[in-house]
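The complex appears here minus one protein chain, its other protein chains still in place.
Order of writing sets the labels: A and B. Residues in every chain begin at 1.
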Amino acid sequence: MDLPEIVRPRDLADAVRLTGEGGKPLVGGTDLFVRLRKGAERPPFLVYVGELPELRGIHETEGGVEIGAAATHVEILSAPATAQLPILRLALATIGSPALRHMGTLGGNVVNASPAGDGLVPLYLLGAQVNVVGPARERSLPVEEFVLGPGRTALQPGELIRSLTIPLPRDGAHPYFRKVGRRQALLIAVASLGALVWVEDGAVREARLALGSVAPTVLRPREVERALVGRPLTVEALAELRDALSSAVRPISDLRASADYRRRVSGNLLLDLSSLASG
Amino acid sequence: MTRRSGGESDPIVGTPVPRLDAEAKVRGEARYADDLAFAGMVHVKTIRSERPHARIVRLDLSGVESAPGVVGIATVADIPGENIVPIIYRDMPLLAAGVVRYVGEPLALVAAETRDAAREAAARARVAYEDLPAVFDPRDALAHGAPPIARPDAADEGNAFNHMVIRKGDVAQGFAQADVIVEGEYEVGYQEHAYLEPQGVVAVPEDGGMTVYGTLQCPFYVQNAVANVLGLPLARVRIVQTCTGGGFGGKEDVPSHLAALAAVVAWKLRRPAKLVLDRSEDIATTSKRHPGSIRYRTGARRDGTLTAVEVEFYYNAGAYQTLSSAVLWRGLVHAPGPYRIPNVKVDAYSVATNTVPCGAFRGFGSPQVIFAHESQMDELARRLGMDPLELRAKNALRVGDETATGQVLTESVGLGACLAKAREISRWEEVQAEVAAFNRRERFKRRGVGVSTVMYGVGMGAKAPLLDKAGAYLKLEADGSVTLAVGTTEMGQGAETVLVQIAADGLGVPVGMVRVAPVDTSRVPDSGPTVASRTTTVQGMAVLDAARRLRLRIEDAVRAILGCPTFTVAGHRFCHPQDPARSVSFAEVARWMWTRNWDMGVTGWAEGKPVDWDPATGHGNAYFVYSYACHIALVEVDLLTGETRVNRFWAVHDSGRIVNPATARGQVIGGIAQGIGYALMEELPSRDGRILAPSFTSYHIPTARDVPAGIAVAFVEAPYSGGPFGAKGLGEVPLMASHAAVANAVSSATGGRLRAYPAIPERVLDLVAKGA
Partner (left out) sequence: MTLSFRVNGRPVTVDVPPGRRLLDLLREDLGLTGTKEGCGEGECGACTVLVDGKPRLACLTAAIQVEGRDVLTIEGLAASGQLHPLQEAFLATAGVQCGFCTPGLILAAHALLAENPSPTADEVREYLSGNLCRCTGYEQVVEAVLRAAERRR
């Protein structure tokens, strides 16, 4: 099955120009080619930006890590710079399969804006910025503002993602990531929970939670995050917030699970954070 | 019966001979259907119905014909023979004529220079439909006033394609004698074969006839269908099997339809025509395991002795009969399970609905009822406070017992041995204790152990005895090597290797001297289908028959050469008994035969032992022999999410003599993986007769991480006198047993009772809530 015509830009400026002409940026192709095959998307041509040096690096910046939009999951997982971001590694390691992780990119995960995007969960937890280039200017916006809904982003015509900037969390965070589904690999999450929890003297000092597949976008239940502060990470203490978390999510029913199940599991997963107390 | 060797060297049957087809496969040299190309070949795409039940008002293909790259189209008017794909009945048209009865039913065909062009052209078809009332659920289809779907000449009554029964004893009396009665309703949905190689054929017009190459299980079925639609004598139609990337029943009847479609195009255009399905078309429009609604009632005395079982079940057959009557019959016979039960009443229905026709899938109508009867046994065990293995052992069929159909088992019943061996290798008591300790320790996880026992009727059985035959042709070459042609197929299960082992042992030559020719309907007599776990047993007997005949001829030659009425054998040489220095090699004997114009080719033949059946009562010798198995699964359930994981698995089988322990082990573990998928994850939702998400993205089969490591496989070999070297069938049995063990383990872990497949996390979480 042939794909639309694919062009290779000379440099980033050329890529921006071609994107402005209606070309669809192509990096890993793991999602885009599937949508093209199904006819869900019919761009006039594709712009292969996967090898532009401007989109490729992974390096430390002041207080964070910058990841090029074309960096693959495997490159991110093995980059020394991401050793300080265990939550990112935990989440990316669950994506698809080894081959798909060699092909797919975090930039692609962000631009797809799927509520089930495993890579988005840590970006929400860490407060990542999305750095965008366009014909007129570069701009940078928080991932929570970049993702507008399922498959919808704040990208304007002619814009493409250049990189992601991820601030390092304060020391001492316990990372947690769990994805729920009916098999162990090649899985789109039915629900997922990522968390960063700081514990001091047996009680939660700060907690960040992000849930996937239970709302139109990845969701930060901030009221529950705040309510966790001061509590011990015991099953009993967490159970008191289970219903609050179940009510905070806004799931739909689809072929993979019912809204009711997603609501119940969201609340239940909170109890699993008790595993962090021993870890 | 013990093994019979050709009389020399080490026996080959019973040893793990490496697969003969594996080297070409690991090199990437094996040619599958889509790997074939012919000069002038066109690519065919089927234009399919978008409605579940409708009159076709207008079929406008003008846009299709004028699309870029299109070579031609074909419609009903282009079918030179009969517009029927004959399977068991003759109710299914090749191309819908006037009325469509399911979403995906073929309407017309387009051929183009490339696959992309054919696909794009097909999308330009404009069809005007007048919708007819449609039904999708068997209960609705049987209701009064339901729209007629089944053709009257292909149905017992209304939309009931078939209603079959077993009546034995008096169930009312049996239940009256019971101290405990359990009842349950069970629901199962589709299972998709998910063979890795999609369906595909290439039809090539040649010599005034048609040759079709394809990925298929049953070349003689395909030959019959192609001859029928082309209006040609069978002798003008030749079917050649390509390397087949998995079948599992999915390539039993479906290739007949696809080959006939491609053949009509090839006939009209006088060009080779390739028809290969992509995955979504394959999932959406080809056969699957029948969904079923099953009701059971089982009674037992306080000591566990079964007194009665009453079963009623409905299978959703889809819009045409295809194989449903045979599937239903196997379900019927297998419904009571491998137990001694004096009073049995079974009513089985297959029902026409406006859905894609279901068909053969490993187990062939038995896994659905096995889920139910093995659940019943566990429910009984729980009510009686009995060990579930012990309850099964108490009722397990033995030699001399009578089955539910009144068949007295005269030999080869290894079920009791399977149960004992399963208890031993699983360390049954210790595992139970370990699980109990785990469950006391863990807060959010529970483990459970589940058992299942099954019996399997080998071969076609009394419903289709005419098909239980096989031919084999053996040709001794002038250098002593041997060519073997058979009529049953290798689809991954290892048949080719097993048949060569049988030939080699029968002839007394090393495996390396025997080569199997590609399966080609023009080389061997109609050997029936490659189904029903019959290949080793029935085809194996035909091969052995040929080998023995050829061996006799070779021995005549040896006697003539040595000038002596007897001889001895040393290695691969035949020696004069008094003068060992006078000897002749196998190759020299072959050369000698060739130089004297001896006939060096022989045909072997075999058929299954006689069977009989009374459809009014369900009495008879349903199958000539049965295989047995006992599986045990240990499953862990996450109480927070309902996720499951199979941690350990033990499988014990009696399939008679095992010809190749390595390939047999592969059959068992592979069947277990399919059973894990059936029980835990495989689900194909549909709405109004439309498969909603026909892709591997939504249809999840087990990955390497979903099948437990270290599955223990053991064979207890109760030899069968009618099989080659004592062998019985194996292929389907592992799947049949495995899913029910997994389901019982899930129930045990949750404390609830699973009554519907698959046990996806959502369903399991509900069980946890109920069980708590």
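Quick note on the criterion: contacts are C-beta pairs under 8 Å (C-beta built on N, C-alpha and C of every residue); 3 or more make two chains touch, one makes a residue touch a chain.
Remember, predicted model here, so these are calculated numbers, not experimental data.
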{"item": "Candidates B:268, B:665, B:739 or B:755 - the one touching the absent chain", "value": "B:665"}
{"item": "Sole contact to the chain not displayed, among B:89, B:102 or B:195", "value": "B:195"}
{"item": "Residue in contact with the excluded chain [from B:14, B:245 or B:272]", "value": "B:245"}
{"item": "Sole contact to the chain not displayed, among A:48, A:146 or A:261", "value": "A:48"}
{"item": "Contact set of subunit A toward the excluded chain (per top definition)", "value": "1-8, 26, 28-30, 33-34, 37, 46, 48, 50, 74, 96-100, 102-103, 184-186"}
{"item": "Residue ranges of subunit B at the interface with the undisplayed chain", "value": "16, 18-19, 21-32, 34-35, 193-198, 243-246, 248, 278-279, 491-494, 662-663, 665-666, 669-674, 695-697, 701, 703-705, 707, 709-711"}
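Basically, only the chains that are shown with their structure count from here on.
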{"item": "Mean-CA-position distance for subunit B and subunit A (Å)", "value": "43"}
{"item": "Residue ranges of subunit A touching subunit B (in the complex, touch as defined)", "value": "1-2, 34, 180-188, 190-191, 235, 255-258, 261, 264-265, 268-269, 271-272"}
{"item": "In the complex, subunit B residues that touch subunit A", "value": "115-116, 119, 443-444, 640-643, 645, 680-681, 685, 692-693, 697-698, 700, 702-706, 758, 760-762, 765"}
